[in-house]
Structures are given as C-alpha cells and as structure tokens.
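This is the structure, below, for whatever I ask next.
A single protein chain has been omitted; all remaining protein chains appear in their positions.
Read from first to last, the chains carry the letters A and B; within each, the first residue is number 1.
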Amino acid sequence: MPDFIVVPALFWVTFLLIAGGVALVRARNVLQRVVALDLLAIIVIALLALLCYLRGQPFYFDAAVALALLSFVSTVAAARYLDQGGPFG
Amino acid sequence: MISIVLEVVGGLLLLIGLVLLTISVLGVLRLPTVLGQLHAQGLATGPGIICILASSIATEDIRIITFAALAIVFVALTSPVSSHAIARTAHRRRTARKAQESAEDKTTES
C-alpha cells in the first residue's frame, strides 16, 4: 500500500486515540469507562495494522491478535466483576 | 493491473474503516447511556475494524493477509460476547437500582 495513504491514516488514528482518551476521562460511571477502554483497544489494533502495512512486516499482527485476546478477557472479567462481585462468581 | 485494482479496493476499505471509527468515537463521546454507547462502540468493534483489517489485501503479502483473516475471525467472534457482557451488567444494575428506589419510596410513604 502506498505511503501517502497510510501515513495520513496513521495520523488520523492517533488523533482518534486521543479522542478515545477524552471519552475515557469524561465517562460518568464504571461501565462507561469499560466501554471506552474496549474502544481504545480496538483503535490500538487498527494502529498496529496500519504500522504493519507501512513497514511491510507481519510481526505487528502478532501483537494485534494478542491485544484483541487480552481486551476481550479483561472486558468480560470486569463486566462480571461489576455484576456479581467476583470475576468467576 | 491487478495490483492497481487491489490498491484502490484496499484504499477504499481503509477509508470506510476510518470513517466508521470516527463516527463510533463521536458516538461514545456524545451518548449519555451505556446501552446507547454500546451501539456506537459496536460500529467500531464490528464493521470498522473488519474494514481496516480487510484492507490488508492491498499489501499483496500472503503472511499479512492470513494474519489479518485470523484477526477478523477472532474479532468477529469475541466482540458480540464482550458487548453482551457489558449490556447484561448495565441492565441488571439498572433494574436493581430501580427496585431499591421503589422500595425506598414505599418506606417513606408508610
């Protein structure tokens, strides 16, 4: 993919990351914070994918898949914790 | 020839994905309730990230494309589950709070 597409896209995704951070700070309760954190994880996955296109190396995708796994597990654990007072209860 | 077509398709997919991510972030910033925010977040975790990962066909590198396909399948299977977990917790907390409030109303009335 040509650089003149990927580099502006990288800048834009970084800007979205900052906007997601604002959403995290402005959240009014715990569940809204969980939603914003999940969104931030997705934006970072997009950032890693774009870096992978820029450098042409597939190793960044390892990190992206691992991050998706971590964010899934942590979101489900946090939601269950807030629901019943224990991640496995 | 094929590589030009692939680049155009990849660029379009990337553009659609970025637009969807932007709308999603704006929605999460603006909506007041958790359940409403989950709709906005679903826009990024579902179609948005899939479009961005699918634009990897423009790289024409088989290793990158297989990894992107794996990531797409993984995200598609896990994102409904995590959004369901948040939605269930939000719903239960809301019903519990309403029950508590109505119980308090009854005690103050009597």
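Operating definition for what follows: contacts are C-beta pairs under 8 Å (C-beta built on N, C-alpha and C of every residue); 3 or more make two chains touch, one makes a residue touch a chain.
By definition in this document, contacts and distances are computed from a predicted model.
**Student:** Between "Serine protease", "Fatty acid desaturase", "Peptide/nickel transport system permease protein" or "Na+/H+ antiporter subunit E", choose the name on the UniProt record of the chain that's been left out.
**Tutor:** "Na+/H+ antiporter subunit E"
**Student:** Of the chains that are displayed, which are in contact with the missing one across the whole complex?
**Tutor:** Looking at the entire complex, the absent chain's contacts are B.
**Student:** Identify the residues of chain B touching the omitted chain, counting contacts across the whole complex.
**Tutor:** The missing chain touches chain B at positions 20, 23-24, 26-27, 30, 35-36, 38-40, 42-43, 46-47, 62-63, 66-67, 69-70, 76-77, 79-81, 83-84, 87-88, 91.
In this section, only the chains that are shown with their structure count from here on.
**Student:** List the centre-to-centre spacing of chain A and chain B in whole Å, with centres computed as mean CA coordinates.
**Tutor:** Chain A and chain B have C-alpha centres separated by 10 Å.
**Student:** Which of the residues in chain B end up touching chain A in this complex?
**Tutor:** So the residues of chain B in touch with chain A come to 7, 10-11, 14, 17-18, 21-22, 24-26, 28-29, 34, 37-38, 41, 44-45, 48-49, 52-53, 55-56, 58-59, 61, 63-64, 67-68, 70-71, 74-75, 78-79, 81-82, 85-86, 88-90, 92-93.
**Student:** Which residues, counting only chain A, touch chain B once they are in their complex?
**Tutor:** Interface residues on chain A, with respect to chain B: 1-2, 5, 9, 12-13, 16, 19-20, 22-23, 26, 29, 31-32, 34-36, 38-39, 42-43, 45-46, 49-50, 52-53, 56, 58, 61-62, 64-65, 68-69, 71-72, 75-76, 79-80, 82-83.
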